[in-house]
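All protein chains but one are shown at their positions in the complex.
After this line comes subunit A, so read on.
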Amino acid sequence: MNALAALIRRDIKIALRVGGGALIGVLFFLTVTVLMPFAVGPDLALLSRLGPAILWLGALLASLLTLDRLFTADHEDGSLDLIVMSRTPLELACAAKALAHWIAAGLPLIIATPVLGLLLNLDGTATLAVAATLLAGTPALTFTGMIGAALAVTLHRGGLLLAVLVLPLSIPVLIFGVAASQAAISGSLPFGTPFSILCALSLASLVIGPFAAAASLRHGLD
């Protein structure tokens, strides 16, 4: 337990300090959201209707952007080999790394959501709904994305390949995240159903992600 806590603390520290790059995700999130009104036009009614979708898409792309850092830096300086060889089970170590990554790169996105909601003319309940769905859904993005990150690091290929592998896996999260936000805003459909499916997706990926990532690290590193 101590080793895992140390791993989480270390990863958060590395991500937040100079050169860590976790907060670049938030900047990217902001930029994508600001770009949208230029693309669809500054029509406030339209923006508030598209708002949840824009925020979800921005958060998805921002979390994809930072996924590359999950294993690459550790692989380059050799600490990933130490983690693989250490006595802590690799599955737990992967889960700890993903948790640290989510705290450093995923939580800031959720904290930024209310500010970005203002830009998109979302009212209080809508912003709250989007933030709640992001809080429930972004762990799924991180934990499924970790599988792609582990594959990419063992193949020494990042970037585009990672995106191609991870994006199809994150489609269900996007569907139910946006569905839950829209349900909360329109009020005609129940919010609970898509929201609980979203939570279920997060919990399932919490289990599957570490095992798949650990398997690909164990088989791929040499």
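Everything below uses one rule, namely that contacts are C-beta pairs under 8 Å (C-beta built on N, C-alpha and C of every residue); 3 or more make two chains touch, one makes a residue touch a chain; residues count from 1.
The rule is simple: contacts and distances are computed from a predicted model.
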(message) Out of "PTS sugar transporter subunit IIC", "Heme exporter protein C", "Aldehyde dehydrogenase family protein" or "NADH-quinone oxidoreductase subunit N", which one is the UniProt protein name for the chain not included here?
(response) "Heme exporter protein C"
(message) In the whole complex, not just what's shown, which of A:Leu55, A:Leu141, A:Leu198 or A:Ala212 touches the removed chain?
(response) A:Ala212
(request) Name, in rising order, the residues on subunit A that touch the hidden chain in the full complex. (result) 144, 147, 150-151, 154-155, 157, 161, 164-165, 167-169, 171-172, 175, 208, 212, 215-216, 219-220
